[in-house]
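Complex shown without one protein chain; remaining protein chains in place.
Right after this comes subunit A.
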Amino acid sequence: MEEAREGGGGGKVRALIEKATNSTAAEVDPRILKAIKSVVRSSDSELRLAARTLLDLMKRDHSQVRYLTLVVIDELFIRSKLFRSLLVENLDQLLTLSVGFRRNLPLPPPPAVASRLRSKAIEFLEKWNASFGVHYRQLRLGFDYLKNTLRFQFPNLQANAARIQQERRERETRTKEILRTKFETLRANLPSIKEEIQSTVDEIGQCLNIILTQEESMPLAPLDDEDFVEFRSSELQQLRLDSLKEGEKVCENSDNKVVFDTLRELYKLLMTNHLISVQELISVLIRVEGADNRYRDSALKELIDIRNRLISVKKKCEESGCASTDAVKHWKEKEEEDFWEECKNGPFENGSSSTPIRQNGDLDVASNSSKVKNEAPERSKENTFENELPSCEGGITNAFSLKSKLLAEAPVMQWGSYLNNWGSNMDILANQRGMEFESHWGRVDYDAVIPADKIAELNIQATIYKEDQVEIPPCHAPLSTGALCQRRDLRVCPFHGPIIPRDDEGNPIHQSTSMDKTTLDLQSNLVGKLAKQAVMNVRDADKEEERKRENNKRSVKRAKLARIREHNEAVLRDAAMASTSRSADIGEDVEVVKGDKSLARNKKQTLASMLHKKVTTKDRIAQKLLNSRVKDSTVKQLALGEDTNYREAFPNQW
């Protein structure tokens, strides 16, 4: 009975499995798979047969078949207990055939599928081991063997996922714990913090009151000292006004100095301490998940109130402009940045539109700005003063130009401690640096001196050459669409010829006119540049010519070679045609004659076709060239000796 059923129905599962595995697709057809599953599920004998068939198929000498078989095996393995118990009996065989770890039994071709088969098998084994390893020693054994003895790399999917999960959970608990402790401390400290903040705010209020009353009584005086100066540039004027305004604000004298100091300190305390701590507490309260929600809400409300109050106080302080060093700095920085943006010069922008004074200002600020940014407002105030000072003297440009020239030339030094004794020629006491040498080992010579030249030697600056980035200007030639050409080429645009400065509409600006507008110093600069450019142009032309000549030579040579090669090929082809009966052309003819039936078969990818190496043109040529008959003919050809040489040298005459 059983046998009969196996005989009758057995064909079905076998046929199904064979059909499923006889394909070139990367996956098993899901419908066939489903059919297999339903058939196998219906009876144990079918399942046995399936296991046997699958193991047989695994022995096929084709990786694609093995791969698909393995996929089917996996599908059944994770579902049926009987299948598992049947399969683990032959697990070593299965692994040998799918992983190919035995040297004498490597995986069959095609290699691409073989490597996929191996990785899949390893992945499956890991999966099986994770889910069924407890029940099957063989699985554990195989896994252990591949992992620990052969040191195969398992994808380790489950373990990785578990680890990540675990890490995340740990992190969460840790943060929760931290939050909770923070919350506890907050609970304990909240009244004292509130008190502290309140006292600070009160003090600030008092200080502000004092200052405001003082300021009202102060005269808005010292503007008129500089009234006689005529400002040429509106920017400068603006700058000056701002500085004046600032000076007005930070105005402090011996009377209110104490008040200002306190105010400054309090403000600082407020900003760096209270505000931040309050923010933090709020964030803690928001994130914490405590049992005591009521307390949390009330505390949150309170803290937000406090924060709002602090912000308003801060605003008040800044408005009064007294102690807010930060505000001054911010303002200054903003101004500086504006300058920076304006004074960027492209290689072809000659700065013709800006006035010399403006340039001075630019340069000056530019050279100092790096320092200014990081230092106290007093310093920057000085700076601005410096800016103003020369302009007071009547706009004489000579001194400026000299200075600017020098500044332009001057190397920029890195900031360092050596700047402390910049330019000094003194010897330096080696052991007098405020360090305690009492408990030092050995005796210390307090009068030890480092000679000045040694110091100079030590302070020699190493500079690293940095290539400065030149912004390549766009071509800007007018296009037919009305836009300007945006190509950025160094010298010559391939569409619009050499790049020349152009105005907004794309019309070329003549160098000479722009030159007229520039001032003298810039002109000289430009002349130098032009001269350099001219030299470079000449050199380029020379090089170009040389290259062209070389190219010519080369092309002539190449043409000669090509001719010779052509000739050779012709000879070879003739020889091959003459000596082989089944040349490529004839073969093609035959193919065509066979008709569309064979064509269709050729087009359909089969398992066998996967085994064939793809024939490239290179292979074909190599084959043709290495064909023994052709070789013979070439040998014969070579034997022709001088005659051949002659012919190769003058292929046209043959």
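A few points about this structure:
The rule is short, and it goes like this: a contact is a pair of C-beta atoms (placed from the backbone, for glycine too) under 8 Å apart; a residue touches a chain by one contact, two chains touch by 3 or more; residues count from 1.
The rule is simple: contacts and distances are computed from a predicted model.
Missing from the rendering is one chain, named in UniProt as "WD40 domain-containing protein" (options: "37S ribosomal protein Mrp1p, mitochondrial", "Rab3 GTPase-activating protein catalytic subunit", "WD40 domain-containing protein" or "Replication factor C subunit 2"). Of the options A:K59, A:K81, A:K301 or A:K405, the residue whose C-beta touches the omitted chain is A:K81.
One of A:A15, A:A112 or A:V134 touches the chain omitted from the figure, and that residue is A:V134.
For subunit A, the list of residues touching the undisplayed chain reads 34, 37-38, 41, 78-82, 84, 91-92, 95, 132, 134-138, 140-142, 144-145, 149.
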